[in-house]
Structure formats: C-alpha cells, structure tokens
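Only one protein chain is missing from this complex, and each of the others stays in its spot.
So that you can tell them apart, the chains are marked A and B in the order they are listed, and the count of residues begins at 1 in each.
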Amino acid sequence: MVEQREQHAPVLETVAGTKRFVGTLALDDVSFQLRPGEVHALVGENGAGKSTLIKVLTGVYQLDGGELRHRGEPVSFGRPVDAQRAGISTIYQEVNLIPLRSIAANVFLGREPTRFGLVDRARMHREAAELLREYGIHSDVRQPLGSLGVGAQQMVALARAVHTNETTMSGEGAGAAQVVIMDEPTSSLEPREVETLFEVIERLHRKGIAILYVSHRLDELYRICDRVTVLRDGRLVHTGDLADLRRIELVSMMLGRDVSDIRRHGSTTFGDTDHAVVEEGRSEPVLQAQNLVSTPKVRDVSIDIHPGEVVGLAGLLGAGRSETARAILGALPLDSGTVVLGGRKLPSGNVGAATRAGISMLAEDRKLDGIVPHLSIRENIVLASLPRLSRFGVVSRTRQDEVVKTFMERLRIKASSPDQKVVELSGGNQQKVLLARWLCTQPKVLLLDEPTRGIDIGAKAEVQALIDELASDGLGVLLVSSELDELVDGSDRVVVLRDGEVAGELSGDEVTRDAILDAIAGDQQEASA
Amino acid sequence: MTDLTLRGRSLDKGAVSRWLQDYGVFAAVAALLVFNILFTDNFLSAANFRTQLVQAAPICIVALGMALVIGTEGVDLSVGSVMALSAALVPLYLGYGVVPAILAALVAGLAVGLLNGVLVAYIGIQPIVATLALLVGGRGLALVIAHGQLVDIRDPDMLTLGSGEILGIPIMVVVAAVLSLLIWLLVGRTTFGRRLVAIGDNRTASTLAGLPVRRVLVGVYVICGVLAAAAGVLATARLGAGDPANTGLLMELSAITAVVVGGTPLSGGKVRILGTIFGALLMQLLRATLIKNDLPDSTAQMVQAAVIILAVYVARERGTR
Partner (left out) sequence: MSAPTPASSPATDPESGSTPRPDADPVDGATPAPTEPAEPTGPASSPQVRQQLFASLLQRQGAAAALILVLAISWVTLPRFGSTENMRDIALQSSFLAIIALGMTFVIITGGIDLSVGSVYALGGVLAAYGAQSGVLMALLLPLAVCGAIGLVNGLLVARLGLPPFIVTLASLLFARGLLLAITSEGSKTRTISDSSFLSLGRDSFLGLGLPVWFAIVLCLIGGLVLRRTRFGESVFATGGAEQSALLMGLPVVRVKVTVYALSGLLAGFAGALTAAYLQSGVTVIGVGVELDAIAAVVIGGTLLSGGAGTVLGTVVGVLLRNVISNVINQIGGLDSNYQSVISGAFLLLVVVVQRLLSQARPRRRR
C-alpha cells in the first residue's frame, strides 16, 4: 500500500517554494516535483534560480516560504548531512573528493571497514573494486584518485554517494526513495566519459533512483531525460515531458522569448543605425582572432572585429562565450590559434601586452574579476592607465583628477565623491566605474562580457547607449550577452557559439531573434551559410 | 524581536572591531603614554623618550617593509635572518669603510628579497613557505660568515650611526622617520604603490587589468629585504658589535604584530603606514612599561603573545564582515 503510493507521489518536491536574498527573490513560488525513478532535466540561464533550488533540495539553504516535501512528508533539512541521510546525494561540477588519496579510500572515507580498530585495507580494496566495476571503473583502486580522468573521478563520487545512501538507509523502498542530483556533471568530460556516465545513469534509472540532471547541453538532455523543468528569473516557467517540446521552444523559454512573441520590437536603447564606418569590402579588421583553442571550453573560434563595429557573441551558458573573450585578452592561455590586433600578433597568455596594445575586457563577474573593492572610485578608474598618468613612477594628481572627473561626468557615475570606496556603490555604478577604467586606457577593442547584467534598468539603458556611442567613435566592440534583445539591437553582426565552436554567423538583416535562436538550438544547418 | 536584538548586537560588535582596527593602535599608544606619565617613575624625560624611539626604530623599519608585503596578502618570515646577515656583513666589510659595509649589507638584503620574490611571484610558492627557507638558512649563513663570533665594532663613524644625534634627534630615529616618509609616499603617490594595494585587494582583477603583478610582487619583497637589512645595520651600530646570533631574533613576529596591530589586515589590499609606525611604537612601549614597572621579560613576552592573538582576531572579524 505504502509503496504503491510512493511510486506515484513525488519523492522530492517544493510547494510554492520561495527563497529571498538581500534585494532579490531567488525562488519565487516554485512548485517543483521530482518523481521516483525519473530522469528530470533542470534548465535555465544564469540567475534563473537553478542553483538556489538545488541548494534548497540538498539542505544548503532553507526555504523562506512554501514547503519542502520528501516522500510526501514536509521536511526541513538544516544541513547538507540531513539531506544525505534522507537519501539525497549530489554530484557537483567540481569533484568533491580528495585527489591525493587512493580511489578506495575516497569511496569509503569516514566509513572505512575496520578490524580491531584498524582499517581493513584488504577488505576496503576488494569492496571498492567490486563496487566500482558497476560504474565501469576497472583501475587499480589503490591508485590515487587524482590519477583518474575527471569523468572517472565523477563516477567514483557517484559510486560513493549512492553506496553511502544504500548502506545508511534501510527498510522498504530504499531504492525508490533515493535521489541523485547532478549539477552539470558533463561540463568537463570527454565524449566517451559522457557515454559511461549515461550508462551509469541508465543503470540507476533502472534501479528506480530519481535523478535531477542539470545541464546546458540540449543534446544530452534530449537523450537521457524524461521530463524537464525550466526556471527563469526565479520562477518556474514550464514543467513537462521533454519529448513533447521542440528544441527551439525550450531555448526560447530559457531565454525568455515566446516563439510567438519573437517579433516584438526591442526594449533596449540601442540606436537603429549600424555603426560600421568603413565601406563594405574595404575595411581592415582591427582585431582578428583566428582558430582559437583553449581547452576545455574554447574548441575552435574565429572572430573578426572591424573598427566601429559591434560584434555580438551569442550562445547558451557554457558555450564558451566568456572563455572566448578571455582567450582574446590573454587571460586564458591559448593551445593554438592567434590574436592579431591592428596587424600585430599578440603574445599568448599575456594580459599586460594585450592591454598595452589596446584590448580591454569588462569581465562578467564584476565582484571577482572587476572591481578592486576597497579602493576608491578614483583609484579604480585609473588602475589600468597608471603609467600614462605618471611621471617617473609618481602619479600626477592633477592629470588623474582631470581624467577621473571627465569620466565620472561622461558616464554619470553617481557617488558622494571620487574618494568613495567602490564596494559601496550600486551595481550599475560599479559597472560604469569599470567601463571608465577601460575607456581610460584608450582601447582599440573593447570586450564586454554581459555588460548589463545585474544592474538596474536606468543604468542598463545608459550603458547600452554608451556602447552605441563608443562604436560610433570608431571603437571595435565584442558584446557578449545572453539577452537576445541586446544582441539584436546592439550588434552589427552576431557570432553564435555552441559547445566552444562557431555555430553560425549572422550579419545585417540576418540578425534576428529567430535566426539566433535557430543557430543556438542547432535545429538548422549553418544559419548564414 | 530576538532577531532585531541579535542584529543590533552584531552591528555593534562590527563597529567596535572596526574602530579598534582603525584607531585602536593610536588609542593604545596614548593610553600607555598617559599611564606611564602618571605611574612610572622617570618616564617623562627627554632622555627616556629618546631611548624609547631609538629602540623602536629597527622594529619600525622592518615593519614598514612587512606592511608592504602583507598588503599584497603575503608575509615575509626571513626579515630576522636578513638582520643577522647585516650583523655579520657589516664588521666584515668595515675595513673598506662605512659606506661599502652598509652597501654590502643592503645588497645581501636585496638578494634575499629577490629570491623570496621570485619564489612567490614566478614559481608560485606560498609566501610563508618561500620565506621559511631563508628564515632557516639565513641566520646559519650569517653565523658561518662571522664564524659564530660576536665582532666588536670600533669604527667611529659606524658607532655614530647608532648613538649620534642630528639637532638633538638620534640618527636612528631620523633614518626611521625618513624611510617612513619615503614608504608613505611610495604607497600613496606612485604607480608601484597603487598597483601593490590593488593586487592585494583583488589579484584576479589586477591581472585582468593588465598590471605587471609578478614584477610588483618581486619589488615588494626586495624592498622588504632591503629595509630589513637597513634595520640590521642600525641595530649593529647601536649595539657596537656584530652579533649575528641574536640580532633580529623573532623580529618577524614583532614586525608582523606591529603591522597587524596598526590596522593592516593580513588579507591584504590595504597598507597603513602611520598605523604600522604606531604599531611598532606600541610594541616597544608595552615592553618598556612592563619592564619599567618591574615586571620581568617573561611577562612581557606572554603579554605580547596575547596582543598578537587579539590583533589577528580583531582583524579577522573585520575580514569576514
């Protein structure tokens, strides 16, 4: 009886789940259901609430509103260990094991078989080898874990998680009660490792274990998942069988554009005119990035940027957009390929040289890669151009103040004074400070990685207008964005990436929302071919 | 309700520790001065003040370099050994004159700093580990150079450096003051200083901004090494003998304490020169207070240990804010 009901009732669900962080609603009335024995895809772009939902399900966060239910009963996981005890294991993108210890030790860490108080190594090795064979690992379990490939390590993590649950849970329906959450498990795997992972998922599936699978790779989702839940801006926008959904529909739901709504005109402040000031056919690209390879995320990308041109870079999360920008700047070392700026080849992996040559990048993660939080606005603005503002290594106060004043006015940076610490500013103003920093270096090419993310509407409009203006002044701009409107309205040309390769290139009238979506989804062959 | 009160309390706590970190060192120095003037016999005299300042000078000079290193989220454990190297080299080269002797010591400090800097910036070894090797080997090398001997110094010019005065101010204090001013200008006014602080605050962002991160780091360790060598020269001159066995012993601890007490967080991104100077003064005054009030050296050491832990704890509160 009881088991019967459990077969149908969701094994894990949130009912009107709400999670609030300072200033933002990370989960807004989300009712998510994971059924026993299903493979359920969870998708959404950055900030959609995926990781918040996962953290709620695994006991890292607690809901502010609504209810978390496990096997139909309301539960509250105070700590990750509580969720683990309830049979919910999580495999993270980064393997959370001890690479320097042996494979067997990693499987059993904390629960080693002992004899007379000492670890029974022989038994541990035997049992680990037996267990791992099920997961397709036939290596010597006495080897250090770190000697395995990332995929195999992930498999060990999976084996450990499932085994821990099996041995700590007992009683009826233990298998059906189990949940394995996989957070982008394939993001750093080789194709054949992905295959093995899928075989293991299949086996777990047959055992009746429910799997929540997070990935941005549509191919994978369609191959292994039964159902899908799409989150956007903290809300659940769709849940249902995956087979019923066309790829383009899925992508439009993730990016927030209904297919029917796709013709709606833009909500951006970009001007209508195209920027390129040079006559067609005669323009020399200011930047030529050729066949860039930087494993694992950038596999083969070529992009040209002409003076006065805004080139959009589109693609799903994980397609290699930010990594491409970083590879051009030299922040990611190139395995092969060249970056040529104004006819001169740049040395690989040297940000200083690229900056001096005239490339600047507004990084995606403002806090980690952008601002120097405890320094003032003034110091942040001039940081990258100190040599120009100094004589014999001593910074000229007057020239510095002049520059800072100019940019603060031009970019309308709102602050009590140039001495205010950047960490105290709003996101939009921080972004403007960073833009000022890069403009201050008088760049030839500006790489903008999600320039309008996480800033308020007003600032967003200002930043967009500024990009327009800069291009009109002859600057080459690479605009990385996950907002279609921004790409369509702001770019003269759009390069679409998929899995680290250029999947299509659109220019002029071809730059439309559906064309970009088509290229992202990969439903059609080369959109521009 | 509970939430609100808790919130209020934690805010207060944050404010208190922030105040302590920013101004605690000045308040503490002032408090110790007042205490001593009121209760310690023979404290309020020009001679005594001169002695206190002279004794604080070497700590202060080493702490200045340490402040720069800590500002980049590093630490330099080798400063005491560098001072010992100075103590060994100065008597050795004094035969060629005072200037060559001092230069030899400074070059040794530069070399040690260069090695530390390359290990940290180019090879990527943690600062503690990289500078530990020279903490171990540096003093040994100094003792080998001096054959384990204490060497008396008879050169009058060298002795003047330790005990002479300019306009009634001890030369050692003048040197410390000039170096403090230079380092203050370096941090506040130069390209190098700006980059140093930025690297300590956010290294990734600094790299992405195209700053020469590695070169700046090497420069910082070199400056720290040279300053430590200079402090070693002064200490030797003051003592009137090259004593590589004892010169600068545990100086790394005193210097780190002076810096941290002075409000420079171990997590980098901020260099407080005035705070560091007062930190050095505080450590000296604390010791003098205890000793002048007939509390033994042992107590002074234990109190110093407690002050260090307290300072790091307060700084930690700040860091996790």
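The criterion applied here is as follows: a contact is a pair of C-beta atoms (placed from the backbone, for glycine too) under 8 Å apart; a residue touches a chain by one contact, two chains touch by 3 or more.
Keep in mind it's a predicted model, so treat the numbers as computed, not measured.
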{"item": "Residue in contact with the excluded chain [from A:Gly78, A:Gly343 or A:Gly508]", "value": "A:Gly508"}
{"item": "Selected residue (touches chain absent from view) among A:Ala9, A:Leu25, A:Val75 or A:Val194", "value": "A:Val194"}
{"item": "Contact with the hidden chain (one of A:Glu38, A:Glu309, A:Asp468 or A:Asp485)", "value": "A:Glu309"}
{"item": "Touch criterion as defined above, residue of A:Gln290, A:Asn350 or A:Ser472 at the omitted chain", "value": "A:Gln290"}
{"item": "Residue touching the undisplayed chain, where the options are A:Ala105, A:Leu446 or A:Val463", "value": "A:Ala105"}
{"item": "Residue ranges of chain B at the interface with the undisplayed chain", "value": "75, 77, 119, 123-126, 128-130, 132-141, 143-144, 147-148, 204, 250, 252-253, 256, 260, 266, 296-302, 304-306, 308-309, 312-313, 316"}
{"item": "Touch list for chain A against the chain that is not drawn", "value": "80-81, 84, 96-101, 105, 109-110, 112, 114, 117-119, 121, 136-139, 144-153, 155, 190-196, 199, 218-219, 222-223, 243, 246-247, 274, 276, 278, 280-281, 283, 285, 290-291, 300-302, 304, 306, 309, 323, 326, 332-333, 368, 492-493, 498-499, 501-505, 507-509, 521-523, 525-526, 528-529"}
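Convention: only the chains that are shown with their structure count from here on.
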{"item": "Euclidean distance of C-alpha centroids - chain A vs chain B, Å", "value": "44"}
{"item": "List of chain B residues in touch with chain A within their complex", "value": "189-192, 194-195, 197-198, 201-202, 204-212, 269-270"}
{"item": "Residues on chain A engaged by chain B in the complex (per definition of touch)", "value": "329, 331, 351-356, 360-361, 363, 368-375, 379, 382-384, 386-387, 390, 393-395, 437, 441"}
